[in-house]
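I am attaching a structure below and will ask some questions about it afterwards.
Every protein chain of the complex appears in place save one, which is left out.
We call the chains A and B, going by the order they appear; numbering starts again at 1 in every chain.
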Amino acid sequence: MTDFLNTWGLTAIIFVPLIGAAVMMLIPEREEEAHKQIALLTSLVTLGLVAALMIDFDYDDAGTLQFVQDKGWIDVINSRYIIGLDGISIPLLALTVLVVPLVIIYSWHHIPNPGNAKAFLILNLILETGMVGTFIAQDLILFFLFFEVVLLPMFFMIAVWGGEDRRYASLKFFLYTLFGSALMLLGFLALFFLAQDPATGAALHSFDMRLLTESAGSGIVHSTQLWIFGAMFIGFGVKVPIFPFHTWLPDAHTQAPTQGSVILAAVLLKLGTYGFLRIAIPMLPEAATTWAPWIGLVAVIGIIYGALGCLAQTDMKRLIAFSSVAHMGFVMLAIATMTPFGFNAAIYGMVAHGLITGMLFFVAGSVKERYHTLDISRLGGMLIQAPKLGWILGIVSMASLGLPGLAGFWGEFPAILSAYSPANGLSEVTFRTYMVIAAVGTVLAAGYLLWLYQRTAMGEPSAEFADDPNITDVNTQEWLAWTPLLILIVVFGVLPGLIFDVTDPAVTQILDNCLQQPDGCTSVVQAAVGG
Amino acid sequence: MNLLLLAAEGATSVPLAVSDGANWFLEHAWIVPLLPALSFLVILFFGKRMPRKGAEVGIAAVGLAFLFSVVAGIAWIDHRDNFTLPEESGEHALVIDGSSESVDQIVLAAEETPAEGDHAEEGAAGEAHGEAESPTIAVHSSTTWFHNGDVAFDAGILVDGLSVVLLFVVTLVSLLVHIYSTDYVAGDRRYTHFFAFLSLFTASMLFFVLSDNILQMIVGWELVGVCSWVLIGHWWEEKPNSDAAMKAFLTNRVGDVGLLVGVIILFWAAGHGSFDILTINSNIISGGVSHTALVVAAMSLTTAVMSKSGQFVLHTWLPDAMAGPTPVSALIHAATMVVAGIYMVARLYPVFFEGMQIGGSSINLLATIGAITLVFGGLLAFVQNDIKKVLAYSTISQLGYMAMALGVGAWTAAVFHLFTHAFFKACLFLGAGSASHAVHSFDMKTDMGGLRKWMPHTYRTFVVASLALAGVFPLAGFWSKDEILAGTGGWGLFGGTGGNGAYTFHLVMGTVGAALTGAYMTRVIYLTFFGEFRGHGTPHESGRRIIVPLYILAAFALFAGLFNLPAGFITGNHSSWQERFGHYVEPVAGYFPPISHATPSYSLAIASSLVALAGIGYAYWYYFVKVDRLARATGESLTELPDGFVSKSSVARAGHTLLVEKYYLDHLYTDVIAGTTKGAIARGANWVNQNVIDGTVDLAGRTSVKAGQLTYDKIDQAVVDGTVNGSGRISDALGGIFRRVQTGKVQQYAALLFAGAAILGGILVVVLSL
Partner (left out) sequence: MLLNQFLLLAALLFCIGVYGVLVRRNGMLVLMSVELILNSVNINLVAFGALTDDVGGEVFALFTIAVAAAEVGVGLAIVLLMYRNRRSIDLSQADLLKG
């Protein structure tokens, strides 16, 4: 059993959701209960498999890929089916397979208009395949494939089950991301053709991410590296999203159904930052060093800009969406420092943001369902009408604004801390300026979240909703879907080591090429080119 | 809370070097915050089902914590008495204060202590066992909380005189406030919730106080901030309350930027990758830290102090915070949370001492802000009619004293003032609460007056606490304030008092502040307890659960000053009574900078007392003589006035006099405020406060919202999103052009196909023939 798990486990978690989806396709649409049960079961099986893998995982050796499967796939372009799991992937993979069942539980009585549980849940499962695959793929083409697989279900989710402006939002989301992906693919191809084996100097002609990471851009001229990195920067940056590529996000979030928003916030945004961590920076460390100050710049602009955007919003969901821009800014700032410390902080920030913002979108969805509006000025007095919902919103807002003891703080504070001392070769003055700006961003974060909380939860309910029988407190499905997230927000807030310990070896490993050198990444590449 | 458990595990799993009975309490001080933390959870989840709605759990937990703190205090005294400095040390910079023979005056600037990893550090024990660490008197045990890369994030406790004092103060005041609240908020719609958060606040504050590293301090700092937010906004149904809570939290967040930046700088520059307070402090003292970094760190941390401890410019949230229930004001906004900033400065004193060059008598930011705050706050107190707001401004003023004391190097005096102030200010707030409980209002002018007849206990304790606050000999405030004034070293004109330099300006400000304090407290006492009752109904004395805490606190207000009698005050065999507080609280060795102590001066004590008495005397003359005489002359009219014109029919002339009288009173009142210079200044200050500073805060808020709106509308929606939509539109337009080609007629397609083929063929022919 363990053997099977170790060899086929990762493949299984990619395909189990697809199998579930295939089974559901055979069942007629009217059997709604069956669909829900199958979907839930499938996602729980996936969760169980991931849990088993995580138990089996050798944490002392989290820096190396484990459970690797390496099979021939498209021989013509030397692309292989390589999947593996290491310390960077684990937290994100776990987050993904946790969120999907919760979304399905939440959907039990909340299939958005126009209904059709079958199609909706099938899309959820396909989405899960894509997300899981992205986090464990170790071949660029395979990665790209999964990265794109994610797009379609999300497009349909927004376009079919979305709000009034869904067509516009879904199309924008789709085209924007596709545009980024195209550039990203270009970058991948350039790597394929240009990367050399650092030892022999022979061209690699491979999409194997392990080899490319090892080669770390050797043999590619600096200016070319910059272009390739730039292409990936846009590709991943759109997904993050970093300023100024963020405008699809508020629209997509506002129009998407609750479930879509949750998955989008909790997992999809992380695909971009994960791409930076896993692909862009380790494979082109030299270019990354040159780009880093600019990444840091757009990151801090995002922090301030996102927060200002939040202050201007009148729609609760749109506000939360803009807060994502700010929070992902912290993650990007940590990434821009190019230090293991910063990378750890970034992964922490990703997980924390996934839990917290996912949770915020859940709450927003439930508010919308009860009040039929998310207009902040019309809400109010939630603590009176639905006290538990109000409490949950309060706790999650506090987590989101970075209260110590809850998960958000450990994404934010180490990110700011890391900016004081960026990697060798990066300007300390620049990054310390970023640090101060980012710290100012925390004030604004407190501002918009408390403002939101004050106007929605505190005070007396407005006359419009005062006697509305629709407004009830948290129900069973919501409790089931939310409790794990709430617990994790607290647990990670108290025990940050749970994530840091897992990610650190892998992060150190992936940055290894650069870190060992006194001048940072530049010298590695020069040494490689010279040798 | 699990965090504490973690710390606990680490601490207990490590074999401790010394485990005599007394030290056990110091090494296990983490139990103190743990108790209220558990009580928070219990109350939150089970409180509503309990017979007393959870209050009993809170009281029991805090009571136990208090007992533990008392025992820890005794253990500390024992620990301190058994502590001697090592004699064999090499490069000791010995700074000996000539005024005293005791060994604690010797401050040791030792080599830096590399304190890392999960082991319990026992300064005294280390010395006893001959370990090569520099001796530190603090009992320090820590464990690694988690790692991020090479950086270990520790959690632990640092117990020394300073933290023991704070433990005592926090648990005592919290216990009394808990007891008081069972009566005060009885029947409240969120009674259980209130007690849960009182517990959480107590736990957070204790956690903060015991922190052994600056990261942990941030955690505690933020947690008390949130508790404050929750409790200020306790009655959030009314918008002003939630506004006040918002304002408090946001203003504190502004300061937190400074805290974050300061901590980060200290972590890298002073701790060399460690958050540990002992490491940072001893690194700074041993001189291995860049001065620039320290200057910036000290400045940043000062911002944090300004917001948390209500110093000038960032103080405006504190008066608004009075929107919370009175026990909360007493506990959080007078005795404990607001002194967090002061505590942080005291804890990280080397940062400020070196960064601001306190020893060099430089005019530094901290001392100056403190001096301005103490006068400014005192002036504002005159124009408030709300009794709690007067006390709030008084708190601001007293915090100014503490900040100034730290700024001029009078460390012990600052901590001692923190200690005494907690008692008398808590007593005043609780007394004000008791009075308002009786009259259902906080407005002294419209709803109080003459309460001493009905509320003798409240009256007595309030007067004692006021006298202590005003610094009247021999009450608590006298001693602590006098030490601060002596500590400024500005008494140079009359022979000098030593200290870290001549801070004459600060001495003057401090003395003016003393006069102001006396005057405004006299005003409060007159308006509340003298004259005729102006409110509705009949006031009644509060119940025993309110009175007893008042008496206990008043007792401390009376006697707390005796803990630190100045050197030379008592001669002969009783010299062991002097400077006890300083002796036990001021850290020795290793992690404390070489401050010089001021010598107490009789002449200064007498002079400052006279100034304070002058303030009281002037206000007394004004209120108790002039106003009272006028009120007495038309006495009935004053009391009758709010009830409507009952007496109007009796004599027409009486009614006329009544009107004149009222007008006259108001006129006099404004005359006193506006006629005297301080009155004018206070008005101006209030105006500046409300319009300029608060206006700026409001403006900043509004501007940022505007800026947000503008950015969103003009940049985000127009430019950034415009580009995106623009590219879509361009493709659309291009499509519009090219669609004309698609006529749908097969034959045209075919024609194009042939044409294309023909052209290609032609090219091929040309190419081939070349």
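Before moving on, here are some points about what is shown:
Keep in mind that, in the parts below, a residue touches a chain if its C-beta (ideal position, glycine included) is under 8 Å from a C-beta of that chain, and two chains touch if they have at least 3 such contacts.
Predicted model only: the values in this text are computed from it and were never measured.
The chain not shown here makes contact, within the complete complex, with B. Listed for chain B, the residues touching the missing chain in the whole complex are 738-747, 750-751, 754.
In the analysis below, only the chains that are shown with their structure count from here on.
Centre to centre, using the average C-alpha position, chain A and chain B are separated by 39 Å. Residues 1-3, 6, 145-151, 153, 215, 218-219, 222-223, 226, 229, 233, 236-239, 242-243, 246, 249-250, 253-254, 256-257, 260-261, 264-265, 267-268, 701, 704-705, 707-709, 711-713, 716, 720-721, 724, 728 of chain B touch chain A in their complex. If you check the complex, the residues on chain A that touch chain B are 172, 175-176, 244, 246-248, 305, 307-313, 339-341, 344-345, 381, 383-384, 398, 403-405, 409, 413-414, 416-417, 420-421, 435-436, 439-440, 442-444, 446-447, 450-451, 454, 458-460, 494-498, 500-501, 504, 507-508.
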